[in-house]
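Some notes on the structure that comes next.
The complex is shown incomplete by one protein chain, all other protein chains being positioned as in the whole.
And then subunit A:
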Amino acid sequence: MKLTDDDKAMRDGAEGPAVAAAMDLLIRYGEALDAEHLCDVRNVAGTTTQPSPVKARLVAEGGWEKAFSVINLDADFDSYEALPIPDMKVPTCQLQQGFGPDSVGIAPYPEKFVELQSDAEAFYGRRGVHILATCTPYQVGNLPTRGEHCAWMESSAVVYANSVLGARTNCEGTASTGAASLTGRIPCWGNHHDAHRLGTHLVRADVPVSGFRDWGMFGYFVGELVQEARPVVVGDLARPDLTELKHFGAAAASSGGVELYHVPGVTPEAPDVETAFGGTVPEAVGYGAAERRHVYETLNDQGSCTDVDFVLLGCPHASLDQIRAAARALEGRRLHSGTQLWIMAPRALKDTADRSGYTAVIEAAGGKVLADSCPAMSRSAPPGTKVFATDSAKQAHYLPAILGIEAWFGTLDECVDAAVTGRWRGGL
């Protein structure tokens, strides 16, 4: 891999040992990818504050500097206790983490992790990491410009940044984003190149795709079909809004590994189908009533008991429109005594929801708006949960494995009905 003089200087320690470790990781990683060189990034979104047993051990041994050295820079920790961590070189935010102090008594999340995380926020904040605490940084002010090279992790954020914003990022990891934050560099590979942003598969909706549930199911179908490739979707599509594009991409990134999709006439790099493919348009794969039915049944084959203990809304983190919609659906109603309802939101949007009065309506019904985390990231659901219902294809996909619980997938209204009656009564 070709290195610039600056890359070599960083590797050789001109900016200190942490930057040298970061460059060493980027070189090993770039060579693993067979990348030709690194490129500049000035927008990094990564994981730093999320607690884990391993991280807790490292912090006990050598503070956050050791945790960052080992986990975020993949530094060789046998030879030193920790590396002094400088300020972030380029704008950097962290993503979602565990639950915060306001969840104590609601989520059965270890208080020692809440404390550890608060300590982490203080450490990283001082070094210039924006504590956004959300899987959707683009909803709370971190909006890379079109064409900008970024180093983001979190599959649903990556697919949104590439597809909806037209920024350029691969699906980075904890170590590569850590290294990028201290160097402003990342391997120039994959989605950073024009040729790797063109569509590979054409998928045509032959049934109407409209509304949150159907955009999620369509995304789940497309991801399963193309895996890591780049779908271009056409057909009977209603113009999607932010929440639907967020849900579509998250579902496609869960069932497959989609990092970039095009919706001609909607997403910025696809004014039309021909442009999306850069030439020859392949034959379309159809998404009809049978395919839609199959996706629905797949998402619902992790449920057998219709007694619902827990309803989860907002994955990826809810938009203000989603929080308001939940508040409207819950207005004047009361949750079933055996069922809890959590809505996951970015902290900045929860604050807005509080001030807009939405949170009060949700809480009056017995529901909660929780920030910073989700049951998958925190590995916590209400105590005793056996069966949950969600409007998120992503959570229906992951949570049964992570928490060992049954899942039902449906619309917001079906989920709210389950929360109020304690029964799943959804259907296609």
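Rule of thumb we're sticking to: a contact is a pair of C-beta atoms (placed from the backbone, for glycine too) under 8 Å apart; a residue touches a chain by one contact, two chains touch by 3 or more; residues count from 1.
In this section, contacts and distances are computed from a predicted model.
Chemist: According to UniProt, what is the chain that's been left out of this complex called? Choose from "Putative aconitase subunit 2", "Probable glycine dehydrogenase (decarboxylating) subunit 1", "Amidohydrolase family protein" or "Spermidine/putrescine ABC transporter permease".
Modeler: This omitted chain is identified in its UniProt record as "Putative aconitase subunit 2".
Chemist: If the hidden chain were put back, which of A:63, A:110, A:190 or A:235 would touch it?
Modeler: A:190
Chemist: Please pick, from A:25, A:150, A:295 or A:415, the residue that touches the omitted chain in the full complex.
Modeler: For the chain that is not drawn, the touching residue is A:25.
Chemist: Using the document's definition of touch, tell me which of A:23, A:44 or A:70 contacts the absent chain.
Modeler: If we include the chain that is not displayed, A:70 is the one touching it.
Chemist: Check each of A:4, A:118 or A:227 against the chain that is not shown and name the one that touches it.
Modeler: Selected residue, touching the omitted chain: A:227.
Chemist: Going by the touch rule given at the top, which residues of subunit A touch the chain that is not shown?
Modeler: 25, 28-29, 31-34, 47, 52-54, 70-71, 74, 153-155, 158, 170-176, 187, 189-190, 227-228, 253-254, 256-257, 302, 376, 398, 400-402
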